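Only a single protein chain was left out; the remaining protein chains are all shown in position.
Presenting chain A:
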């Protein structure tokens, strides 16, 4: 039997609110979520906004790109990089990983999936 987690889809913003190939920060109750529009690849990603390296609310302001076609984001503070798809730290040290969230687009609106 496959256990399905129950997702609540939360309306974050319009697609046009997020710059091409860039990110924004979304407020969800007391949480901060970084949302990325990887328009070059036609993909959307969401992760926690807090960088685990020095606990800074900064991931949404990071630069996105790829490393061997793995989508990633670089924290603006010390350029630690994290996979956008798995949240794993790619900088080869143990500063910790990012939590990731599913994203869906409907009618030019962006929804982020939150596990209940």
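As a working rule, a contact is a pair of C-beta atoms (placed from the backbone, for glycine too) under 8 Å apart; a residue touches a chain by one contact, two chains touch by 3 or more; residues count from 1.
Criterion: contacts and distances are computed from a predicted model.
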Which of "Nitrite reductase large subunit", "Cell division topological specificity factor", "Cysteine synthase A" or "Amino acid ABC transporter ATP-binding protein" matches, in UniProt, the chain that is not displayed: "Nitrite reductase large subunit"
Positions on chain A where the hidden chain makes contact: 12-13, 17-22, 24-27, 30, 32, 35, 38, 40-41, 50, 54-58, 61-69, 71-72, 74, 76-77, 79, 81
